[in-house]
Structures are given as C-alpha cells and as structure tokens.
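Here it is, the structure in full.
One protein chain omitted, others in place.
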C-alpha cells in the first residue's frame, strides 16, 4: 500500500539524548509497553497458586535440613503473571509476526496441529519410566518417526535420543570414534570447512579430536582435490554441511565420501540444512555415515526462543552398532521395544544378528518426546509429496531472493549457479563505514527479523537469507523492496542507518558494557 | 522507574501531514506492523485446509440448486492465517496487556483455568440435543451454577438461557409483563433513571412499554419521594441499577421495592454492577424481583472483543412461574432434568406444586454453556470467601482512585460518601476546549485503556473508572500518576492533547466520514 | 487468593488513603439489615486449581463426547472439524480479553477482523452488508422479523412450517409482547416443502415471510418464486440458514431474492459447546436497509494521518446512543465467535469451503444409500445437503434415538424431540453427516438401527 521510499530517507524522529527520559510519564508508548522485572513488582508473600497454608506442627522428616532462610523468590498473582509475560512477549519478534529469514535456522511456520497433538494427555502426561506395557503408543511414535527419518535419508539406523543438533553432532562423532576404536584405529584429526557452523569444530574438539580446515573452492564448495590430498590414516572424519552454510549443494559429496572411506575415515554430514533437499535426494545415496537432523528446523517444531530442539542422528550400517542407548525397535510380531542397557545385547543378537557395541548413553530417559510428536504430526501432514514440495518451494524462494538482489548487492557465489535454500550476500562497497549490522538493524525498523549476519565467516559481512517455504510471494516481494531500499542507503553511505533501529522496544544495546562488567542476575537496589 | 513529566509536556513527534506517507518503505515500525485485508492478500484457489479435491462426477442430490457462481471468498494458508491474525491482534488492547478501567464493563482478569475447563471435550464437544442420559454432566453444570447464583443473590429461581445482559433484561421485563398479564393487569410504563445504561430503555421499549424517567437526587441516587409520587396503577416496573451507573449504592432500594410492590409493580434490577456487592449483600434481601447477571462481568468470562456474554436472570417467587424455557432442575433423587416445552407443566406440578406459565423461549437450545463452565470454574476457585474479597477489593480500589484524584478533577458525587466499584469524574474546568475525549486519548499514549467516557449521561464529560479487584496497587498507582499528569495538562489547556494518541497503531479516526458514506464490506479496488 | 493482587499491606495503606477504618466503612450505604457478615452460608470456600479441575473433569466425564462415538446430530448445530489454528488465534489475549472496540485507535485488530467477517458473511449469503454478529441464529431470526416490521411498517409475519421449531418459538415468544402477529405450523411430512401454500399466506399486511434453507427436514428448494410472491405484496423475504457449510454447495439466498438473510454461524469455527455460545449472522441484500439493521457495524475510514482504519459506525441505530428508539436492545454480541468463524473461513477460502461442502454431501449420499437398505427405513427428502429425514417403520423415533444411545451411537435428532405434540412427526429421524463422519460410523448406525427396528417389530 505504501510506495517504497527513495534511498536517502531520513528518519523523522531524532535519537533522544541518552538521559533515559521518556516522552510519557509511564515510559509506555500506547501498545509498546515497558515492563519491570518480577523482582521489582512481586512480593515474597504474594502467590498465584492456592495451596494449603503450612502447618508448623506437621511432622517433618527432612533430616534436620529444613530451610530456615528465605530463598529470595517473589511471587505474582495470576493476573499480574499473565500480564507480565504478555507484555514481555510483545517485545519479541517471532515467525507468527512476520518474515524471519534467519539463515541456517529454517524459521518456518510452526503448525498449530503439532502443538495440539503434543498436548494430548496420552503424550504429555506419561512418565518415561512407566512399565513398557503402558507406553506402547509413545514407543510407536518414536518408531514411526524413525521410519520416516530413515526413508527420507536412505540411511540404516537412527539414534533418537540427542537433544538438539549439536548433541546429535556429538552423537555422530562419538559413533565414529567408537567404530574406529573398535577396530583399534585411534585417529586424531577431524577435517571441518572454515564455513562450518561453530558447533562442528566445538564438537570435534570435545571428542578430543584436533580440528583442521578443509580448503574451499572459489565457488564456495569443498575443494575435492585438496581434501583428497589431505586424507590419510590420521583423519578420523570429515564434517561436511550439505547443503553447506553458503546455501550451496556440495556436488562432489559422493566422491568425497568415497575418498574418505577409501582412506579409512568416516563422513559426518551436518544436516541442519536438510530442508533444502528433503524428498529430493537422500544423504544415504551420497555416502554419508552419520547426519543429525534438527527436528526444530526441517520438521517444524518451534524454536521457542532458543529451544528445545531435537537432533536424531541417522547412521550408516557401519556406525549403527555403536549408537547410544536407549533406542526403540519394532520386531516382526509388531511389538515395539524400548531397548535400554539391559536388553541391548540380547536384542541385537536376536534381531540384528550381532552384538551392540553402543558407546553408551547421551541423556537420561529417551529423548525429546514432545518434539517427536510434533515432528511426526508434521510429516504425516505433508506426506512424501508435501515434503518434496517443501524443499522445492524453499529453494525457489531463496533463488528468487538471490536473483532479485544480486544486481545491487555483492553476492559472492551467485555466478556459480543456483543456490539451495539460502541466498548469501556480503557488505562489499557499503559507504561511510556502514556494514551488515546497520542494514540488519534497518530491517528491524521495516518490520522484519534480520537475516543471519557475519556467518558464514568466509564472506565479508555475510548476510545469509533463508526464506523457507512457508513464506508467500507477497511477503518475499515486500522484503525485497525494503531490502533494496536499505541496500541503496547502505551503498550510498546513509549514516542514519547507524542508529537504527528507531522504532523497536530498545535502541542498540551496549554489548561491550554487558560483557565488561557482567550483571547476570537481579540484585536488590542499593539503598 | 520514570519520573512523571510535569504538566505542559509537548510530544516530540509532530503529527505528520495527512498524506499517508510513511517513514518506512513497508509502513511498519519495528514491532508495530501494518496488515492488509485478507481480500488483498488471499486467493480464491488458496486454502489452509487439506480436503479431497471435488469430484465433478460425484452424485449430487442438491435439487438442481448447486452453486454455479463464485462466492467471492479468498483463502490463506495456515502460516499466512496465523500471521494475519497475530499481527491484527497486536493492534488491540486487552486486559492481558494492561489496566483496562472501562467503567460498567468490569474488565477483570480472565483466569486461564476457565478457558481450559471450557475446552474439555466433555463440555466443548457435546451436542445440545443429545439424549438426556448422555448429557448429565452438562445439566449438572447448569444446576450447580444456578445454585451459586441463587445463594449469592438470595433469589428464588433463575432463568439460565439469556445470552447476555441485554437479553437478560428482556427476559426479566417479559417475566414481569407475563406476570402482570396473568393477573389481567395491563400496565404501560416502565420507570428508568436517566443515568441508566442504554439497554434499559431499549429493552423496556422493545417490550412495548413507555419509558419514563426516574428523578435523581443531587447525590446521584434515585429520588425516593419523587419516585413514590410517580408510582401508580400504570407503572409495570421500575428498572434500577444497583450499584448504579454513577458507581453508587442505592441506599433506599428496600424502600423503593416496598413502594413499587405496594403499587402493584415489580422491581427490575440491572445487575451489571453486581461485582461491587457480591458476597456483601443479596439483592433478594432488598426486594428485587428480577436481576440479570452478566457472567462476563462479575464472573470473569472473557469479553472477547464484544462477546459472547451470558445473562442469567434471578427471579423472585412471584416471577418464577413465568420464566422462559428451557430450564434445568435437580429433583430429590439427585437426577438433573432438562425441562423443555414438553415436560414443563408436568414437572412444575410434580415438583413445584403448580403449573408453569412460562412466557416462552428466548433462544434455541439451552443458553451459553461455554460461559457456564467458565463462570462455575471461577466461582469454585474463589469460593464464598473469595467472592466476598472480590467485592471488597474492587470497592477499595475504586475509592482509592476517587480519593487520589478528587483534589484535581471534578468528582461530582465525591462528597456524598464512599463510592462502590467505580470512581466518577467530569471534565469541568478543562482549558482551551479540551474535553474528556482528549484526556482519554492521552491515556492511550500512556499505555492504558481509557475509562468509560460520556456515560452516564448525567455528568458532563463523564469519566467512569472501574479498576476491578484484579489490579495491583502498583498498577493503580501508575495509573493515578499518569492520570494526574494528563488532568493537569487538560486543566491547563495543553492543546497537544487534542491530537493524542500519538503512538497508537492509528491516530484519531474520522468517525463522521465513516457514518456519512458507510463502507461496511470490502469491495475490489476499481481498476 | 490467586486472582487478587492486593496484599494486606496494600489494603491497609489504601484504607488509610481513603480515610476508612475498615472495609465495611465503604459499604455504609448498604442497609444494616441486609449486610452479610461472613461468607455466604452453604457455599464452599476457595479452592486450588487442582481441586477445581478435578471437580469439573468429573462433571465433564458424565457427558458422552460427540467425537467418541458415531455421531449424527444436527438440527441447527453441526459438528465440523475446526482447524487447530483457530483456537490459537482466539486465545490471543489481545482478542480474548478486549472489550467492544470503543477506542478504535487501540482496537484495530478487532475492528479489521469484524470488517473482514462482515465481508465474508455478506458474500456467503449473497448480500450487500452483514453486521458484526448477534447472539445466535434464533435471536437473529427474531431480529429479522422485527426489522421487517420496521421497514414495511406492517406487523404480520408468516413463518414457514419447516423453520427450526426453536426459532419459531423464539419469534412467537417475542411477538407476544411486541404485538406482532405470527402465523406458523409444524412441517408437513413430504418430500418437497409446500411453497405454494406458503406463498398463498402472504397478503398485503404481511411484513415478511420467513423460510429456512436448507429447511428443518434438510430439504432444499428454490426460493426465487417465493421472493417474487413476497415482493409482489410488498413483503420481505427473510431466509434463515442454520448450516453455513451448505452455502459452499448451493445457491445463496441473496441470489434467489432474499431481502434479509440470517442464520447460525456455529458450524464454522465455533464448535458444538452444548448449544452456546453460538453466532448470529445477519445480512441484508439491499444496502438501503442498512440503517434499519440491528447490532454493530464496522466501517472503513481514515485516521488523522490519512491511513486507512476501521471504526464502529452508524451507532445512532444502537441502544447506547438511541436508547428507547434503538433498532435493537443488543449490546454484547458474539465477537469472539465471529473471530473463530472468520479465521476458519479464511483457512477454508473459496476452494476449501467448496471442497468441504462437497465432502459433506458426498458422505451424506453414502449414508442415505446405506440407511435406506435397512428394512423399515425410507428417505423422505428429494434433495438434501448434509442432513436428511428418514422415516422409521416403528412407533417412536425418539425411543430409537435413546436405544441407539444405549448402544453407543448418537444417531440423530428425532422430530419427536423437536415437536413433542405432533403425532405425524413421531416416526421421523433427522440425520446429519459431516466430514467428521466416517464410513464406519455410517455402518454402525445402519447396523444398530436395523437391530433396534427388528427387535421392536
């Protein structure tokens, strides 16, 4: 409805002087509401639950350890609580509000049927240690989900318990270490591209591997020949992200896998970007040995402001025997078994014809059931046909953005062909010292969540735009218009961008001060 | 946290010239997001549900009336739908966001347990015409609620089916008409105070009564002597609101009732303000014959942006036989009966010792079940002790506001003693032509919902502030500070208030233009 | 107490501020004799969430849940699948806990939604303008009659015999008091409604003729002739619809010449809820009648900066402005149900609504075909959408419904339940089928019906 402004626009509202003084007595601005901390409005004697008063004469068998000092908590009544969190929530951006093209994070719509199904008492109100006869439905969910994951990836087995992507990486790398150790082959190095997500090197280091770089081509892919040259008996694994963090497919993955296998190593694939290829190609067909799947990305479980996630790991036949306990499996008689430490060997002997050399246990209980129900609901909703369409639309949206901005913005790999689910840009040629951060903050004023910035590290001022498939063309077109306007201003060196955002609940926050003298918990104001 | 501004503050942001041009390309301002109409973004071929495609060869037994033309609807997918309504919702104020002192509307907190209980499949997924043996729980809810309502009001019977307060008024007045007609006494006049809510005269007129004014005292109460003087054989009923719409208790209600009864008429009490006295005094003890109870006020069912409500009507013994069908009743054997047209007479004879002369039926089915479950949940939560505390806190909050502002603002009845649940002010002495509306719009900028304005009609520029009991002292104190600052500006004639609100999703809207050439439905833009 | 934020300290400070020694000083106006001194006797004291939840669950457990059994009830309330996102939206605090949008600058969410809702209803009904909702279909029906008397300045209404009996009851109840004359009757048991008979009852004093479409027996008839007949006599045609999904498959009342179209919106987005809250829809074909409409209307306008916005408009029709001269006494309406309807309708869209209607009709056809195979069962209707009337070869369909319930099937609504006195209707059973009905459900109904009829014979 509004015509795009011409580049060079200046905000009408000047930055207030930094006195913190406000234009209303309350500091509120109509529906943009300030909210104190609970510790500033709650009381020790206030509560939002109705429980029996404590009977001081009641018997106590606490071994003389009854708390005598105050804990220091405060309570709010229900009206105050609902209002506190509602007001806080209104200072947040989410997918439900608008376009959230945070590259590598796959911020797709979170279907509400998922939420409804996860709340069925038959899933939500079940204890993980109930006798197996009383949890057959839960085990079936895990099994059905496992079935989908294996069919979609073309892999042999799947470890369900990892709690998120990074935990899944650890699971995969530990399977690899266990497999190598099982054959008495202690290797030391894991190769990781510079463009990899931080969790990749962190995971490898955590498993006591030395991390070395995989060289890249100018087209943003793994340099096959250089990699081959580096392979040797010290290399335990290569960790490759596919599609990679530049939003590009690794065309040589099959050959990489073959080379790694030939050198006695394993291929770990970071599956965070599986959304681009689900239903289009199966990682198992590309020689991958282990890959985590972020159910909170490809399979639409909500990110919840930072988690929880879920990171099942699909495994090749070579790694399957080492997967962590517990796992579930359905035997030919249709019964679903929860395999824990106790039964693992018997079960493996009887049904898989060999002993399980599980490397151990990664977590208490059996994994992120609440995410399994959501992800399975999503898979059943989309079906095999829908999931294929998901990948296609996600990739189409990203290419559309790439081609709609490449004339204006530095797009480092645009010439190398189509991208996958992400369009990548850099801040080359921005004027007056402006950088990616300024453009990102400008997007906030325009009503968008910024893309991922400064990642991957291989591109200067990287801007990684992942639209996902749940965005309409109209929405993407509006984003492109706003992005172009901002890019023009950044290229022209419009300094007003340095102070963006102007309209968000907060102006730019001082992160340096926060880290210099960290204040990480509320403390009572000094009198 | 922020010091109150001194009176005379001027907003930093000037009103833009009325070109509709925006400071961002999108028109958004960070989290304050613009949203088009569904008809501007949807498509006829888009849908957010997955249903089988239509088989054109399928048999059709539609009597040749199959629709051939397009309906003209548009659809959105689920992601677009959730976002559309989420963005719209963010342009709304609700109790969950902040203080909502809308007088006469009792905007108290809506407990979330109510919502949860109403959604139990045993209540939500039950058809009103199921065989009675399959709906015993639903009937018990109605009966239990009826029981509470009767105990709290000290009345004889209750008609459960009215759909909101105004529907309840109609129910009560029709009971009165039926009772009078039953005794062959056709009367013509209903007396209503000038301060009454618009639904009172509208209801009386609807039931074919002539409406006449009840005179008021300078203290804002019914003028007992004047009323007595007017009573006579033509007066069918007086309609009195208690506490009245000035937020005051009618101390003479018992005497009024006696006088009305002596003159052969009935007393209808508008119970919209029951929240002020629940558990403190029973209308039945004051001689009331009929009173509706807005479950969506006193008993915390949500207003939902305009409804649904629920308006059960408690009745005196004299009116009970005339109440509308259906009703429910529990017999001595503990069984709960749904009494419809068919059983009414038999049932009344057997259990109440007389025939029912019900005036008929006010609605299909049995009333607002979804509100009954919520209201009952609320009553059980508060209990008899809690409900008493509700009234006390509601009245205390209102008096606190009255006494915190009366030095500054015209408070017409402040001298006559304590108020009940509402504090009433007028805009006397505002400078420069400013009025109540301007102060109200200023409150919007401060992050509050304005109080009720220009009602009751008996006070110039009335401002009716109803805090309810679910507001904390801190919240009320903040409101008082902001209100004082605005009042000072209004009294000083600060013209900047005439353009408030400055920060809301919309500036003042042109209501005159809207009414002059009404546009009440979307039409495609002309090419 | 969990909903009461004042602490005892607060209360003390506030009493001091208002100059009261104790709380009862603020209740001085209450006559001494009437003042209660403790919590009301006989009622329980406050209870925890957990305790209340247990109590309510116990009550809920005593009802048979429609979704748990083969289910065929309709008669003005239909069980459709409501997408999960509808509830997500209506639980947003900004919608749930808002009041009527009296302050439009901070109520654009509700207002724009109402504008969209009005447009959706108008289109569905084939009308120009719809209002922002009334209580339910039955009260909307009465409001239509009342409006027709205002428009025509006549006070006689002719009701079709095949109008939902609760709706006729409501109209007749109200008319008793307003002095309007109402003519009606119970439906005749025949495959087609007697439209000629209905037309012939329209005369020069008739304000309106009211007809249901599809009617209470599930029958569908062209209303064009009836519209002509009414218009010829200067009367209005009021069409009542209780199943909006039907209008995804059949012509709209507006198309056929209806002047006022009203109905129950419950079937879309709202759910069964044991009969309420439901959603009254109200629309007029001719915009000139707008100023006689009851209820709220939302209209488009501009704000001081020239931006489009929405407001409640034409309020001079309403009680809060016009008082005893208002077009209706309605105040609180069905806002949140209108939102649920609008969200569901937006999810459906043109395509989804048509598919939904087709699926309902498809399954209804399957049900009919199966049920008429049961010995002693015959179909009354020539035409139907998703509800139809079957005649049972036994004394009382009402008893059959109870027997079916005992066998775990909620088999429909007997006309005996709706028209207890009317002998000729006692063998008729109204059966509704929606997209939520499975073929297994149909089979269960047929099987149990067969068994019951056999036993009775």
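By letter and in written order, the chains are A, B and C; residue numbering begins at 1 in each of them.
Note that in this section a residue touches a chain if its C-beta (ideal position, glycine included) is under 8 Å from a C-beta of that chain, and two chains touch if they have at least 3 such contacts.
Being a predicted model, the structure only gives us computed values, none of them experimental.
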Contact set of the excluded chain (shown chains only): A, B, C
Touch residues of chain C, complete complex, unshown partner: 2, 48-50, 81, 83-84, 88, 91-93, 347, 435-436
Residues belonging to chain B that touch the chain removed from view: 30-31, 43, 45-51, 76-80, 82, 86, 111-113, 115-116
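Following the convention adopted for this analysis, only the chains that are shown with their structure count from here on.
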What whole-number Å value describes the gap between the mean CA coordinates of chain A and chain C? 45
Using mean CA coordinates as chain centres, what's the chain B-chain C distance in Å? 20
Which chain A residues sit where two or more other chains touch them? 1, 30-31, 50, 77-80, 82, 86, 111-112
Going through chain C residue by residue, note those that touch at least 2 other chains and give them in order. 1-5, 7, 46-47, 49, 83, 85, 87-88, 93, 105-106
